[in-house]
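Every protein chain of the complex appears in place save one, which is left out.
Chain lettering (A and B) follows the sequence in which the chains are written, and residue indices restart at 1 in each chain.
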Amino acid sequence: MRPTGIWFDSYAREARVLETHRSRIWLLLLLAFLLCVPSFAGAWFLGEMTHLFITLIAVYGLFVTVGMAGQINIAQSAFVGVGAFTAAKLSGMGLPFWLVVPSAALVTGLVSVVFALPAARVRGFYLALTTLAAQVMFPIVILALPMSWLGGLVGMPVTPPSLFGLSLSTPAGFYYLGLGFVVIAVWAAFNLPRSRFGRALRAVHDNDTAAGVLGIPVTRIKIESFFAGALFAGVAGAILAYFLQFVTVSSFTLFTSVWYLGMLIVGGIHSPLGPILGVVFVTLIQEGLHSAANALLQSGAAIGGGAVFALSSVALAVCILVALIFEPRGLAHLWHTARTGFRLWPFPRT
Amino acid sequence: MINFLQILIEGALVGLVYGLVAISFVVIYRASRIINLAQGEVLVFGAFMLWTFTEGAAGIGYPIPLPVALLLTVAACTLFGMAIERTIFRPLIGQSAFTIFMAGVALLILLRGLAQLIWGAESRSAPVILPEGAIEVGPFLVNTRLLIGAVFTIVLTQALHLFFTKSRLGLRLAAVAEDHTTALSLGVSVRQAIGVAWVMGTIVATAAAVVLLSGSILSLEVAVIGFKALPVALLGGLESIRGAPLAGLLIGIFEALASAYLDPLTNGAASGVLPYGVMIAVLLIRPYGLFGWRKIERL
Partner (left out) sequence: MRLRMLIAAGAAALCLSGPVSAETYTVSASADYSGPFADVMPNAMAGLQAVVDYWNAEVGKDLGVDVNLKIYDMRYDSSVVAKTWPAILSSDEPIIHLGFGSPDLVTLMGRLPNDKVPMLLGTAMVGLVWKENGWHFSIRPTYSHEFAGLFTHMQQDKGAALKIAAISTQNQAGFVDQVNGVKKLAEQHPDRFSVTSVQWSETSPVSLTAQVRAALADSPDVMLVGGTTAQVIAASKAMEELGQRVPIVASTHNGLYEVAKGIPLAQLEGSYSAFSFAAPGKKNLPIRDVFEKYKKDGSWGLITAQAAAQAILALRVLENAVATVGADKVDGQAMYDALMAHEYTEEQLLGALPTLDYDTTAPFPVGDIQATAEVVRGGEIVPVQDDWFPVPMLEKW
């Protein structure tokens, strides 16, 4: 619902993501704020934000595969892991981070294609099972490979990134690294639905038989949706590798994949704004509970600490169920409704 | 030769336990078309409820005789199944398969959190319900607990098969498994179907937990076996009750053979990857499994 007085005289203007001046100013303010955060925030907050950025990129990958193309993917954490291990290996060979990250993304994309090939034969839930197999096999394969390939058992250390000689391994450095890639990811995700590829994904999602009849190469599009989603995952994995400075198999579990899916659902599967809202909301809940529990711990009440942490799982699950049952379009829809109500005020929203 | 046959026997027995877990998965799908990713957690929940009525009660001074404890566990499983149907799946009747799948995902997270919340993270001893040890059958040694589990699985399979194909309720459930909305329009109560499905699924999962954990220890890690059930269910066909133990047999035997002959070469990776390799092969070659209904659309 556009505010009054907004009209367009060319298609290009109408197709823009940010239609009004005001929304563009808000975006600039947000960017400026994000750039200034390290000057007043502490190390813990910067670490939180970096981790949030990494998760956001991974969830955007899920948005492309699951939200736009409708292909369930439970292996996103394994793909992030593939990106992380690739980045560790490549950075160990001496490549700078602006080469490592895209290469890790490409390798992850290729690996995901292998698991998307059954898309030619099956659809829906059965494709999801292939991704489940990928997720479960990931740790076994990595651990069984020889030590010199991928560090096998112990994982691999990652050399810290540096830009023109400036080391980026300070909390602020990681924050900017994450911020840079998040901006690219968000820009890509918002523009993807408007592109030809994005419209093909949408068609395949709605009704793939009809899409096939209209001449869209359905199998190829499905595989490409996995590839695109895995590109995001690879980028997230590479940044995570730099952030953790050591990659091991145990950081990339099925539970994490499920968590990503949960965040996507809570935020809203079909809207590009969904992942941002979902990730921020869930992270707030999780960290809120965690900080409360840490405070409990340090005030001496050691027993009972365990219960508070199980609460974050329960809280997320309840959020997902509430979203599925009452608002399947997620927080993004709630936001959209609120914004429309605001723009129409004092008239009622019909 | 004897060694080889012994390996086969052991693989078969372990495979039938997988089959039992897979049956609980298939029962839920067969009766309500709900894919339950959280089967492992449901199993753990059932095991914890069993623990509460046996060791837990004994621990606080109220020992309950075993048959009564088993009845109480069955009652608790029934309540659990009905609660899940009421709160999670009833509002989602008629929704897309994707939504129901995501509800299963949410259930996984929820059950894991709840189990830790209610019972805590410690590992605890599981009640000894089945006899330990092994019996000699000729030159072969057969684990008693697994043998009883295997016999139980076969009997249960036949009983469930008869239920689903011959009884009125079973046939109504089959209608729901085809399509919720159509079944509703024909006057079949989808709510009842989902409730029955979850109750039966939980009880079967608890039975599987008894076989798995009798005399061992119970911890949250046990839920991992739920993911073994998926390839087995897929191989047998998601709707086929009789296919599940058969598929379990096959996978168990292959896993045992891989463990005996391939693991020393691959440092243990072969038997871990095998079930999932089989699953991918099944998806590529024959997605509806050995005995499933041929409904999987292929492009």
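A few points about this structure:
Throughout what follows, a contact is a pair of C-beta atoms (placed from the backbone, for glycine too) under 8 Å apart; a residue touches a chain by one contact, two chains touch by 3 or more.
This is a predicted model, so every value here is computed, not measured.
Touching the missing chain, out of A:T219, A:S251 or A:T337, is residue A:S251.
In the complete complex, the residue from B:S24, B:T54 or B:N143 that touches the missing chain is B:N143. Contact with the omitted chain, checked across B:A126, B:V190, B:L234 or B:V282, is made by B:A126.
Hidden from this view is one chain, which touches subunit A at 42-48, 50-51, 139-140, 143-144, 152-155, 157, 171, 240, 243-246, 248-251, 290, 293-294, 297-298, 300, 302-303, 305-306, 308-310.
Listed by residue number, the positions of subunit B touching the unshown chain are 6-7, 10-11, 13-14, 17-18, 116, 120-126, 132-134, 141, 143, 146, 212, 215-217, 219, 221-222, 224-225, 256, 259-260, 263-264, 267-269, 271-272.
We take it that only the chains that are shown with their structure count from here on.
Per-chain CA centroids place subunit A at a distance of 32 Å from subunit B.
Subunit B contributes residues 35, 37, 87-88, 91-92, 95, 97-99, 101-103, 105-110, 112-114, 116-117, 120-121, 227, 230-231, 234, 266-269, 272-273, 276-277, 279-280, 283-284, 287, 296-299 to its touches with subunit A in the complex.
Contact residues on subunit A toward subunit B in their complex (touch as defined above): 70, 72, 74, 118, 120-126, 128-130, 132-133, 136-137, 140-141, 143-144, 208, 212, 218-219, 254-255, 258-259, 261-262, 265, 306-307, 309-318, 320-321, 324-325, 328.
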